[in-house]
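Missing here is one protein chain; the remaining ones are kept as they sit in the complex.
Read from first to last, the chains carry the letters A, B and C; within each, the first residue is number 1.
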Amino acid sequence: MEAKPETEKKEKNWEPKILAFLCRWCSYAGADLTGSSRISYPANVRILRVPCSGRVNPLFILKTLRSGMDGILVSGCHPGDCHYTAGNYNARRKFAILSRLLEYVGIDPRRVQFSWVSASERDKFAKVVSAVVADVKALGPNELFQLPDFGQMTKGPTSPDP
Amino acid sequence: MYRKITREKLRKWLIGLSARAEILVPAKMNGLWTFRLFHNQELPQNFLNSRIPPKNLFFEPLKGLLGWKAADGSFQVNSCPAPEAARVIFGLKPCDARALRLLQPVFTGDYPDVFYAGNLSRTLLLGQACRVQCQGSFCSEVGIDRQDSVDFDVFFREIAGGYIVRVITEKGNTLTGEKEFFEESSAGEWNSAKEEIRGKNEIPLFNLEKVKAGARERFPDEDFWMRVSAKCINCGICTYLCPTCHCFDLCDLQRPGQGVRFRCFDSCAFPDFTKMAVHNPREEKWRRYRQRVSHKFNFFYENFQTVACVGCGRCVAHCPVNLDLREVLLEMAR
Amino acid sequence: MNAPEDGKNIYQPHLMEIVKIIPETGDTKTFHIQFQDASLRESFSFVAGQFAEYSVFGEGEATFCISSSPTRMSHLEFSVKRVGRVTNALHQLNEGDIIGFRGPYGNYFPLDKLKGKNLLFIGGGIGLAPLRSLIHNVVDTRSDYREITILYGARSPQDLCFKYDLETWERNPSLKMVTTVDAGDNKWKGKVGLVPMVLEELKPSAGETMAITCGPPIMIRYTLKSLEKLGFTPSQVWTTLEMKMKCGLGKCGRCNIGPLYVCKDGPVFSQEEIQNFTSDEF
Partner (left out) sequence: MSEIIPEVSKDGLLDLGKKLFDERRVDYFLGYKKGTVRFKTIPLIARKGEDLQELWVEDFFHANLSLYLKEIKGRVGILAKGCDSRSLVSLIKEGQIKREDLYIVGIPCAGQVDPGKAAKAASCEPEELEEIIRRNQEFVIRANGQEKTLSKTQVLLDKCLFCQYPRPLIFDSLLTGDYVAPVSPVARAQDDLRQKPVSEKWAFWSGQFERCIRCYACRNVCPACFCPRCIVEENMPQWVSPLPAEGDNFVFHLMRLLHVAGTCVSCGECQRVCPVEIPLMKLNEKMTDDLRELFDFVAGVDLEKALPFRTYRQEDPQDFIR
């Protein structure tokens, strides 16, 4: 999971791609405010608006990793502030298990991060994004599931032999 | 033509060949027997057969067929190259080699598949005789001689200190003609080196002719198929471990600007295998199980005049619920 | 026919450009496509009834018949109802987009057996597509055949496909064209009734007639019964079958009906052959 030094050398100007799942009531509005307040934060995040952090199925996160995104941020309302009363409480349980499992199978927890950002926390949003980007940058690109090399696209019991 | 070679010389011969070709030999990996790259090691003596059939080295479980690239308004499709690099596989068992031959007309008949054909033509098949009957196997019942075979280039039978060798093809003859490794032998010596198989079925389990007839007769018998398939859990173990199962799926993988079309295994045990927009002709479990058995013992025989089962016993030994194909065949033969 | 070339990757599609898209019904479109490679435009040939594998790169391949006629080779046509992953992706495409094409595959309508006979086409819904290829073909070689009757039905007037063809055929004095819908609307002036019922009203004579039918399974089932009532023998009735396919080449192993592979031994079968199938799984 750690970046291979060769790759970093190969692509000096590499910038991580981060997908952010933002709850529309808090974190998305927070991101909006960050922007309209002209607070700058790294441009590495692609924002996906979700109705609630409770909508983020762990499958979304797995699939995003599989598609080659370098990092993921899931952000929702602070506990107690959920527009749907308890969406974030439910989400928190799922994320707790998911993040421990990902760590156990060898996905660095810094790649998949979670935060609570309210609609007014413009500074916190910028800070969280900067921190996630810095973490993922330090980890290097997600090379887990790239397309196999063209021409050697065969998987038999012999192919990868140490 | 018959030759002989000592155990140590065989290893040296393979080491010599490895300069010209990729050599695969039986080796244990994560506790499973499989065919791995040869690292000049001693050849194993207790190898029965690989868990995953060597079919996977010819008809790969994941094979890129073609790829595409879109750039600057142009769109290009490129075929994956047919495999060419020379390869030697040592230690194949007669059942698995027969399976490779069975698949030949499917893949290289009309509309020849360059990938399968290429894998066959680039590979030198070195077989090894069995000494033990594998768990769940019924190879002799489907007409396979565990001590002799012509489905290889060269067939090895273990004798004290080494091997006696039956040379079958011209390619095999050229390669085993090197005097420093092989010495000449005779048919007499070959015949006298025949061994008894340990743990073999003393009485054949069934008569293949009766099974074939039974497969046709039993086909409409829905109750029979429902009964025998009741405990099946619809997993793909029997098909994915089968050396003759060859159903596949085509699947695209897309990344920004480029993509690859892969071939991967598919299984008639899966409900979605034949699912179409409005209906699924094999929705029920018994129909799918019937398809698997009938394909092997009825349809394949009708199309290619041979049954598509080599009796390796993998599906019997590894079925999660012990759905024993031998019992089904036995009942069909009745 | 285009025989496979030696050493070629049989799974590699030719690239074709979508030159025109015609919306047929709410969920069906017809695509006109043309080979990118000019030499293929010249050399490609097929026979009515054959099918091909069409790719949307990144989404996958799907099987459709070629619905245009071999007598009109300026481009190829195929029609798609939106139901699954690939058909949805096809419906998203625009004119000028590139798709993949492998084919032609499978057998075809037995033109030699149809020559000199009366022809009765019975189609339902999108099932007209394969028949259309043959209808255009026999219209273009009209003198080879005797009377030609086309019976076509759909659920409602909105579900009628190929309305432009239906109009041309209606105007063609050498064809007898009957269009029916299961349920009309206030604008519909044509026939109302299920295809098998209308067929029985039409009373086509069975002698010297070949019936060719394609449509939804339920329509086929009752149509076959009606044909039998009208005195058609199984060898006079032809149909084209649909099964799930992936390779189209008799290898991937899912389109079999007993020992027959619909992709290689079909998709066109006579009623006589279907009766002899060892399996009812279609």
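The working rule: contacts are C-beta pairs under 8 Å (C-beta built on N, C-alpha and C of every residue); 3 or more make two chains touch, one makes a residue touch a chain.
Worth saying up front: this structure is predicted, and the values here are computed from it rather than measured.
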Next on the checklist: Going by the stated contact criterion, tell me the shown chains that border the hidden chain.
Outcome noted: A, B, C
Checklist entry - From the list B:15, B:187 or B:233, which touches the chain that is not on show? => result B:233
Next on the checklist: Which parts of chain B face the unshown chain closely enough to count as touching?
Outcome noted: 30-32, 46, 48, 51-52, 61-62, 132, 134-136, 230-231, 233-237, 239-241, 249, 251, 253, 262, 264-267, 270-272, 316-318, 320-324, 326-327
Checklist entry - Since one chain has been left out of the picture, which residues of chain A touch it in the full complex? => result 1-2, 58-59, 62-63, 65-66, 79-80, 86, 89-90, 92-109, 113-116, 128, 131, 144-145, 148, 155, 160
Next on the checklist: To test your reading of the contact rule: which positions on chain C touch the chain that is missing from view?
Outcome noted: 84-85, 88
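By our rule, only the chains that are shown with their structure count from here on.
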Next on the checklist: Closest chain to the overall C-alpha centroid, by per-chain C-alpha centroid: which is it?
Outcome noted: B
Next on the checklist: Please tell me the distance, in whole Å, between the geometric centres of chain A and chain C computed from their C-alpha atoms.
Outcome noted: 49
Next on the checklist: I'd like to verify one number: the distance from the centre of chain B to the centre of chain C, where each centre is the average of its C-alpha atoms, in whole angstrom.
Outcome noted: 39
Checklist entry - At which residue positions does chain B touch at least two other chains? => result 80, 259
Checklist outcome for this item: chain A touches at least 2 other chains through residues none
Checklist entry - Any idea which chain B residues touch chain C in the complex? => result 65-66, 68, 75, 77, 79-80, 82, 106-107, 110-115, 216, 219, 246-252, 254, 259, 261, 263, 266, 268, 273-279, 281-282, 287, 291, 294-295, 298-300, 302-303
Item to check | Residues of chain C that touch chain B when the two form their complex | outcome: 4, 6-13, 15, 55, 57-61, 81, 83-84, 87, 98, 100, 216-217, 242-244, 246-247, 249-256, 258-259, 264, 278-279, 281-282
